[in-house]
Structure formats: C-alpha cells, structure tokens
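Each chain you see keeps its place in the complex, though not every chain is here.
By written order: A and B. Residues from 1 in each chain.
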Amino acid sequence: MDFAGDAYRMLEAVRAQRPRVHCITNHAAQAFTADVLLAAGAIPSLTLAEEEIESFLSSSSALLVNLGTLDEQRLKAIELAIPLARDLGLPWVLDPVFVERSETRLTLASALLAHGPTAMRGNRAECGALAQGGDERAPLADKQAPVVAMTGQVDVIFGDDRELQLQNGHVYMSQATAIGCALSALIGAFLAVEKDALAAVASALLVWGVAGELAGEKAAGPGTFRPLLLDAVHNIDGADLMERAKVEERIS
Amino acid sequence: MDFAGDAYRMLEAVRAQRPRVHCITNHAAQAFTADVLLAAGAIPSLTLAEEEIESFLSSSSALLVNLGTLDEQRLKAIELAIPLARDLGLPWVLDPVFVERSETRLTLASALLAHGPTAMRGNRAECGALAQGGDERAPLADKQAPVVAMTGQVDVIFGDDRELQLQNGHVYMSQATAIGCALSALIGAFLAVEKDALAAVASALLVWGVAGELAGEKAAGPGTFRPLLLDAVHNIDGADLMERAKVEERIS
C-alpha cells in the first residue's frame, strides 16, 4: 500500500473540495483547530449553540466531538450533534480528552463510543482509560469506533483487523497545547473526502507527523513550532510525504 | 482625498489616545482580536457577563458586536450592550459572521441592523445573505448601517452616497482564522478617534491591508503570517501607507 501517495491524494482532495468540518471542541483548542483546518484547505465552524448546530451540520461534511473543557453547553451540543451527524451520514471523530482524569468524562466517552464514531483519536492514557480489561486496542477497534488512532511517540492505528504504526512527528508536538485536538479535526477533514476510514485516519496522521518534522527542524522551541506547523500543513507536498513517511503495517 | 495620510493620522490618534474597545466576539477570535487592538495601541476588553457589560462599556470608547459562536451568553450580552452603546454615544461595529449558514443568526443580524450600527463589516457571502432583493450594497448602506465594508480580494466600502475600493491585502488573510473578526475590532478603534465613519472604516481597512502585505512578504505560510501581521500593525508608519495604498473612489 502506498501510504504517502494515498495521503497526498487525500490532502489534494481536501485542498480542492474544501470540506466544512464542524468542531465541538475545547476552549483552548478552538482557534488553533480552526487555523489547522484552514491551512489544510478545509473550512472550520465552531458554534456550540443549540439553535445553530443543525444549520451548521447540514452544510458540513464532517463533525469533531472533542471532550475538553466539557461544560453544559458542550454536553448539549454533543447530544444534539451526534444523532444529527448519523442522520446526515456525516463521518464523525471522537477525541476523549483527559478521560483518565474525570469519571464524568470517562462515562460520557464510553457512552459516545457506543454511538459508533467513524474514528477515535486519543493518547495512550486516554485510550487506556477507555480500554476494557486492560487491552488498549481490541475492545475499541472491534466493537465500537471502526478506527482508533492512539497517538504518541509512535502512533498506532487499528481497525478493519489491520494495524498500522507510524513513526513521524516531533517532540515539540507534546510540548504545545491542542496539537492532538487539532489533529482530530484534521482527521475529520480527511474522512470528509475519503470513504476508507482507516486510510483517511492514517493519511491525516502522516500529513500531521511529516508537517511536524518540517516545522520542528526550523523551530527553536515549542513556541515558534506552532506557526511553523501551520505553514508546513499549508505547504507540504507529495515529495515531503514520500521521502519522510515511516508507516508500517503489522500483520495481526 | 489623501487616504493614506488620513489613515496614518488616525492610527497615530489610536496610538496616542489608547481607546478602549469592548469586544463581544466569538471564542476563536478573542485572543487574536485582543492582540490586534494592543498592537495598534488600543485597549481591549472581552467580558460577556451580564453584570459587567455596563461597567466595561461605561469606560469604553467603542463596541464590537461579532455574531460568531453565538450562544445564549453572547445573545444576552448583545441585547444589553447595544442600547447601552447608543445611550453612551459609543460607535459600534456589527460583524455578521456566517449569517449565510444559520437562519437564527441571519434573523438576529437583520434585527441588529435596524438598531443602526455605526458600521458593518462582512465578507461577500455574509453581506449577500443580508442584502434584500439581491443588491449587496444599497439596502444596507442606505437604510441602516451608515457605512458597510464588504471585504475580500477587493474591499468595497460604501456609505454617505460614496463608494471606495481598496485593493491592499494578502492571500494569507483568507487562510487564517479570525482575520476579518479582528479587523472589525480595529474598525472600532478607528471609530473611537474619528467622527467621519466612512473615513474611519476606510483607514482601518487600509492599515490592515498594508500590514497584511508587509507581513505576507515575510511569511512562509499562513502560520508565520499571524505573528508578523501583529508586528506590522505595531510597526507600520506613514511611508508604508503612502507607498502602498491602493484606494480608489468610485462615483456613483
């Protein structure tokens, strides 16, 4: 499978089709998430208002549900948006931020998983908190979210009885806020243009990881890294992906 | 009319008088909007709390009403702030974000226009959604907001039976979030120091457009563009405006 080629084809589709991604996401991630989507060629919207969720979703191509700064307004927005997304046939991504630190959030995330997100992305601690019986992967991938991306120093993507490992990225990605949150939105943009969910998730992660490397090599710290990461998402081309992709399929 | 000279005079007045601009604006735009006002020499405030709107407006020189992420809290804040601004004699700017994507918001924006904002700024889709009978300009300019700025690749400003066209700016301005939102706040700062609303709006747009060019020439993408844009607003001088201004008056 030509991961880099596929990823580039999808990125070009995002740039050409400009999918609208509605993001229910946390306070601290909103502005950066919108910037990442714009840099990739997609169009973000962020409203949480009950009266407006339907209008915005009706003209969107994907939905992000991020559980950070989970207040009453977000809870209501999520409750409305998920059945709507299903009715509209929109792909949706679950990002279970900090479920390992809040019982309320863990309970909600488990309930949302039962609604079958197209994909879930979390770090090892978040995926671990959601795993039943200690297995970080099987229960999620097999029964609920068709595709799960567990990101970290090495990213693991599993679904469809397949497992991919991706080793792109940069240490600054763990030293700046909302990097994972924004990736989850980018996954939404890729799902909007590609029906093979596993391929879409892997492609978004590859673009993000390679953009991180390009930015990290120019940055002098996690501060200058952030604007450079947006530049890299905007400027990245097929050759960057081809030369740098470190993706491996593991036979299970 | 010496647009560049006027714009520079007003920018210097903002830098000297440090007007306070109270901003009711969307989540994703709050931090950047505050930074733009500070970079220009103005002083931002952002509270949405019912109990505090009056205190903050009483010590402000202009008000921004931006309809992005329009939730109940923002609705109440807007409802309180607009009559207060009128009573206090403060100029106020309406920014009808995404009215083309939400019926609720379009209805509200139309109602707010009837309260006579000093100026309105929107992109072509937003102004189009608000236009009656398909004419993007006349209904707004003639009856309600005295001055309307419709921004895009070419900015059009109309009001007082006059129409200006402005061709400054940079493509990155459409590839980063909250750029238009922050411009609406900057218009507020200019209205705080200049009674001729058309001149104030044109000057804010000119400063913003030229700052965008200065930043765009140094940036490597829409990420590095943002901090450079703030630098440019802070550093811009009369010569920059003089050399680069592309403003044209059209006789109607």
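The rule is simple: contacts are C-beta pairs under 8 Å (C-beta built on N, C-alpha and C of every residue); 3 or more make two chains touch, one makes a residue touch a chain.
Bear in mind the structure is a predicted one, so any value in this text is a computation, not a measurement.
All together, the complex described by this structure holds 3 copies of its single chain type, of which 2 are visible.
As a convention for this text, only the chains that are shown with their structure count from here on.
Spacing of subunit A relative to subunit B, judged by their CA centroids, is 33 angstrom. On the side of subunit A, the complex with subunit B involves touching residues 27, 30-31, 34-35, 38-39, 44-49, 51-52, 55-56, 59, 73, 226-235. Within the complex formed with subunit A, the subunit B residues making contact are 26-29, 31-32, 68-72, 98, 101-105, 175-178, 219-227.
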